[in-house]
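Excluded from the complex is one protein chain; the other protein chains are retained at their positions.
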Amino acid sequence: MRVSRGARYLAGAAVLMTAVAACGGGGGASGGGGKAAADAINVLGCEPENPLIPADANEVCGGKVLDSLFTGLVEYDPDRNGEPVNAVASAIESKDSKVWTIKLNQGWKFHDGTEVKAKNFVDAWNWSAHSKNGMQNGSWFADIEGFSDVFTEDPDGDGPQKAPEPKSSTMKGLKVIDDYTFEVTLSHPVSVFPVKLGYTTFSPLPDSFFKDPEAFKKKPIGNGPFKFVDRKNQQYIHEEKFAEYKGARAAKVNKLNWKIYQNEDSAYADLVSGKLDFMESIPPSALSGDKWKTDLGERAISGQQMVFQSVTFPMYNKKIWGNAEWRKAISMAIDRDTITDKIFNKGRLPIKGWVAPGVTGAKDGACGEFCTYNPEKAKQLLAEAKQKGFTPPAELKLFYNADRGGHKEWTEAVANSVTQTFGGEVKMVATPYPTFDEFRAAINDHKMEGIYRTGWQADYPHIENFLNPLYKTGASSNDGLYSNKKLDAKLKDADKEVDPAKSQALYQEAEAMLAEDMNAIPLWYYGLQAGHSPNVKNVKVTPFGELDVTSVELNKS
Amino acid sequence: MGRYTLRRLLQLIPVILGTTFLIHFLVWNLPGDPFAGRCGERPCNPAYIERMTELYNLNDPLIIQYGKYLLNLLQGNFGEDFRGVPVAETMAEVWPNTVKLAVVALSIEIIIGIGAGVLTGLKRGGFLDNLVMISTLFLMSLPVFVIGYLLQLTLGLQLGIIRPTVSPEMPWSELIVPGFVLASLQVAFTARLTRASIAENMRADYVRTAVAKGLPRRRVVGVHLLRNSLIPAVTFLGTEVGALMAGAIVTEGIFNINGVGQTIYRGIITHDATAVVPMVTVLVLVYLLATLLVDLLYAVLDPRIRYE
Partner (left out) sequence: MSDPTALQPGPVTTDAQATTESQATAPVGKPSSLWSDAWHELRRKPLFIISSVLLLVILVMAAFPQLFTSVNPEWADLKKSLQPPSSEHIFGIDIQGRDVFARTIYGARTSILVGVLATLASTLIGGLFGIVAGYLGRWADTLISRFAEIFLGLPYVLGAIIVLSTLAPVSSDPSRLRIMVIVILVMALLGWPILMRISRSAILAVKHSDYVMAARGLGASPMRIVFRHLLPNALAPIIVVATITVGSYIGVEATLSFLGVGLRSPVISWGLAISEHANYLRTAPHALLFPAAFLSATVLTFVMLGDAVRDALDPKLR
């Protein structure tokens, strides 16, 4: 997944202290004036954390810039709730979900004028997966047969030894048939494979990239609706319309400026005064008391995002893990309605399942009554948990990171809710790690001495993305080491199922199984609070909660 | 005096080496893993971690790491940060902003702080004295970020007198309020120090003598009194030059200034030491030179102080 949106800013109390995304208001249209360039739109951006290479973008900031520079085999149609539709691909077919034949449309061009051919995909994927290139998203290609030939790991994890040289520089599962056709063989059936192909990492790369990756880092060349012009560290990234764009969704504005701000409040001030044309993250100070709705009027946009928030119990720590009744008792002691109402001003909405609504296959209510606030039932469950021989810890810690994301307020509210429900019998304390990396390092090393906040932003809009990476035994983001054989089997069945509807039903069954163990307590999903200036019209928001840069238009003045 | 200066300059070398080593050691060895926070809620691709570890020599023993870093530094190579942006580029963008802000803040400190201190010190107990003392107290008693927010809210958003944030071109006029916020605590300190020291020296023999000699008040105050009374304030301001730059973290954040404080803070939070080490080194250097200057100024301002 991409680093969730909150991570861009030090939100919450520390909103103005902005860490990761920084700086330089205004830069965009030289002088920051909205009218400086009549054919440009200024959109809130943030500083990419990695070089602008598709396979290296694992966070929102780089991701949204790359999404406008590249078009993949499929794209997620904002008019159809993010359903994947073919873009560069003309057909993606498979009989067994294992061997996929991909045909390309002809005539697509990169920004340097060369044509997009099958080998641009195959070469890009081979390069991105190769462990010597160390791309952030290299493991996205792990499903392809022959991945282990190009990807090797350090045998002692993080020690002095080095990973052995990969056997090959190509994966044997990738075969170019002709200029416009290639075949992908997976090591096991993956029914959602075509859905994944819209993710930035699967973008094609031009031949020039392989000759000189360093030059590419400075001036990326894509095949998307916009082409890269220039960027200034912490200030702006400028793009312009790509005239020879072949896709259905060509840009309607001539220039696209990502303006990078030090903090959301200053961006918001510019939005209100029309110096910024779009931002998708209205700051808490403006959300408080619904001020933003009066400030923006009709220009306020409410929606929802595919971001799910939960707290996770580490299964490896038996003192905390306890039994199912214990975890359900905690869940039922959390007053989700009041918290989302008072802390988030309804900017987040309580959820009764593990999948954010709006994604393909999402079905509400998998968690049932266990995700409803019910103090009486919670106390009863706690009593049952004790009867079964579990002694709750004297103090249950709820860990979060203090530096970014604004997690302090809600973790404290959750802790208060739990503590007060049980009348002090279980005392929950929200405990911060000073920094996100310290927090994640402790989680990844499986050293949590309490429960901790977790969140998930969809990489692609499909129910599978909320289940496989998080709850399957040994999955990449299953950091609580949850393991349930029955669930694993069910997920495997769903992966194999060729028929999309049946496959989705199987995933839903798997989701419902999570309620038995309650290893992760669902809390809420993110709403979207965005706004635009009076200068633009036809403003649409993608299912990822970002501006659809291709459909937005400028008002003729 | 010359030998003293030379000696002090030579002493800079071990201090700088010590500091850079300390910073290098501390930032790279913060608890947690430098790359663990860079991949959201999933563990990083091991190949990515390996590439980065290799790039920054993190597998070497600390002293070799530091040696390699120093060697690069001597060749003028600051390296690249985790985002692949050359650190030298960041430095060139960020330093002028911070220096500008610090200059504004320092001027405010000198004008308001010393000015108010002298005025009130000469006339203790009067209305002006009480007013200045109470307002400096008020400034001191509020944390910087509260003052920043309050001024931004009232002057910027409600009254519309200033831009709530500073535009990237950093015009001087927009820096006055941020500069004041940055200087607020020090202004109060300076004013009080100056006042205390003026009041003390007013009773000193040499002032009494000067008055008794029949020198005009202007001369007594200007030449005799001020020269001796400014020493504590000068010390204080000198030590604060460095602090003004590093301490701008909060102010820079509130007013959207892309400065050194923010860059260092970002580096620490994201565990990216690449920019932190050279930036802090320069900060320390600035600090050391400022204190050296202060010590030399002592001798100029107060003939009683001598350096052998």
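Order as written gives the chain letters A and B; numbering starts at 1 within each chain.
Quick note on the criterion: contacts are C-beta pairs under 8 Å (C-beta built on N, C-alpha and C of every residue); 3 or more make two chains touch, one makes a residue touch a chain.
Just so you know, these numbers come straight off a predicted model, no measurement behind them.
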| Absent-chain contact - pick from B:H24, B:R192 or B:H224 | B:R192
| query | Touching the left-out chain: which of B:L142, B:I176, B:V211 or B:L296? | reply | B:L142
| request: Check the options B:P164, B:G179 or B:P232 and report the residue that touches the missing chain. | output: B:P232
| note | Contacting the left-out chain: of A:D149, A:E384, A:E449 or A:E553, that is A:E449
| note | Absent-chain interface residues of chain B come out as 11, 14-15, 18-19, 22-23, 26-27, 30-32, 137-138, 140-146, 149-150, 153, 157, 185, 188-189, 192-193, 196-197, 199-200, 203-204, 231-232, 235-236, 239, 242-243, 246-247, 249-250, 261, 264-265, 268, 276, 280, 283-284, 287-288, 291, 298, 302, 304-306
| remark: Where chain A meets the chain that is not shown, the residues are 12-17, 284-285, 288-289, 291, 335, 338-339, 342-343, 397, 399, 402-403, 408-409, 412-413, 416-417, 420, 429-435, 438, 442, 447-449
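Heads up, the rule we're going with is that only the chains that are shown with their structure count from here on.
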| Tell me, which parts of chain B touch chain A in their complex? | 30-53, 59, 82-85, 89-90, 93, 145, 149, 156-157, 164-169, 249-250, 252-254, 256-258, 262-263, 265-266, 268-271
| chain B contact footprint on chain A (complex, rising order) | 1-4, 7, 10, 16-20, 22-27, 31-32, 47-51, 58-59, 130-139, 151, 153-154, 157-160, 162-163, 217, 232-235, 261-263, 265-266, 269, 403-404, 435-442, 444, 454-457, 469, 476-477, 479
